[in-house]
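Take this structure, written in structure tokens, and hold onto it; I'll ask about it next.
Now for chain A:
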Amino acid sequence: MTLFRYTAFVTLLVGAGCSGSKPASEKQFFVAFSQCNNAEPYRAAQNALMTKVFGDTGGVKLVIADGQQDNSKQVAQVETFIRQKPDLLIVAPNERAALTAIMGQAMEAKIHVICLERDILQPSYTTYIHSDNVAIGRMAGQFIVDALTKKYGKPKGNVVQMRGLLGVEGEISRNSGARELFDKNPEIKIVAEPVADWIQAKAKDRMTEVLRAQPSIDVVYGHNDPMAIGAYLAAKELGRDKDMIFVGVDGLGGPAGGIKKVMDGVLAATFVYPLCVDKAVEIALNMLRDPAFKPDKEYSLPSTMVTASNAAQMYRQFTVPGQQ
Partner candidate 1 sequence: MDLLHAENINKHYGGVSALRGAHFTLRAGEVHALMGENGAGKSTLAKIIAGSVQADTGTILVDGKPAAISSPLDAQRFGIGIIYQELDLFPHLSVGENIVIGNLRFREGRFVRFQKVESFCRPFLEQVGLDCPTSQTSGTLSIGQMQLLAIARALSMNARVILMDEPTSSLFDDSVERLFRLIADLKRRGVSIVYVSHKMNEIFRICDRVTVLRDGETIGTRVIAETGAGELIRMMVGRELKTSAARPEIQPSGEIILCVVNLSTNKLHDVSFELHRGEVLGIAGLVGSGRSELGAALFGVDPRVGGAIHLKRKLVAPRSPREAIELGVGLLPEDRKLQGLMMQMSVIENSTLAVLNRLQSLGFIRSSRETAEVKPLFDDLALKCSSYGASAGSLSGGNQQKVLLAKCLLANPDVLFLDDPTRGIDVGAKEDIYRIIAKLAAGGKAVIFVSSELPELLRCCDRILVLKEGRVTATYDSAAATQEKIMAAAS
Partner candidate 2 sequence: MILLNLREFRSILGLVGILILAIAFSPAAADGSRIFLQPGNLTDILRQISVIGIIALAMTYVILTAGIDLSVGSILALSTSVTAMILTRASSSSYSQHIIVAILAALAISTAAGALNGAVIALLDIQPFVVTLASMIGIRGLAKWLTGNANIDIGFGRDVAAAFAAIVRQKIVVIGSYLALAVMFWIVLSRTVFGRHVRAIGDNELAGRYTGLPIRSIKIWVYSLSGLLSGFAGVLYAAENHQGNPNAGVAYELDAIAAVVIGGTRLAGGKGSIPGTIVGALTIGVLTNMLRLNNVDSNVEMMIKAVIIVLAVAVQRQRIAE
């Protein structure tokens, strides 16, 4: 290929890629959203909802960058966003320590920052919108205590905790909240705590190992739905799925989400982990339209328990049309 043809091809290629995004017109606001990892279903749902709500409102150009679970990449993406001087920056940080400094830089550049769902080491943001994971942990713990009491007449049994990325606040809190309940009932034992990084396939592998080591398991508490489902699949393969119940967290709508799994009888319960997007968009629009608006430093959103009794209704409520 001659140098000329190569140059022409590259220019066309790059031009095609770059022309896909049109610059914000005069009346549009430019909102930049740095998402930590599009590959997680929870985050894909966040992206879908945010795109839909901003789209319905109109007047906003939304750009979403995917950090692909790499700290350096996300930091670089936020860095480049800062150069573009967006009207608003929303960040869902991959890991707490890594993103703190760059979000501080954004604040210094006089850009409003919404910290979404996960926190950072310092309050270098305009507002932090999240759900109370400790409360969720407590609710899950309580549900498990009640379920075991129903099974044995008193609160005792063997619990397996399937854990996500250990450096994330959600993981730490869902663990500590549940443990408050377990500590009050010493006959409830945690027999294994494998780490599956929020991923269903890894959870299935870890659960298979646990099943071989543990003859008697009553409850599997997956700190997110995909992991709980992965554990279920492992148990089903070995024919032990009827011996135990599976509890998850996230409660996404749609055919692949946790609510449907409760309806199908795979999960005994799940806890809706709000996407936080509705609130984020509400606060964002307030900030964009009214420069004098001062949001709270922190917004905590409540969760709802989903069991067989209310699953169908929750499903209708939480399923966005066209959602995966």
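Behind the choice of candidates: all candidates are chains of the complex that A comes from, given by their letters.
Worth pointing out:
Operating definition for what follows: a residue touches a chain if its C-beta (ideal position, glycine included) is under 8 Å from a C-beta of that chain, and two chains touch if they have at least 3 such contacts; residues count from 1.
Because the structure is a prediction, the values reported are computed rather than measured.
Any copy counted, the candidate of 1 or 2 that touches chain A in this complex is 2. Per the touch definition, chain A reaches candidate 2 in the complex via residues 1, 3, 6-7, 9-11, 13-15, 17-18, 20-21, 23, 38, 63, 65-66, 68, 70-72, 75-77, 79-80, 83-85, 95-98, 100-101, 121-122, 166-167, 195.
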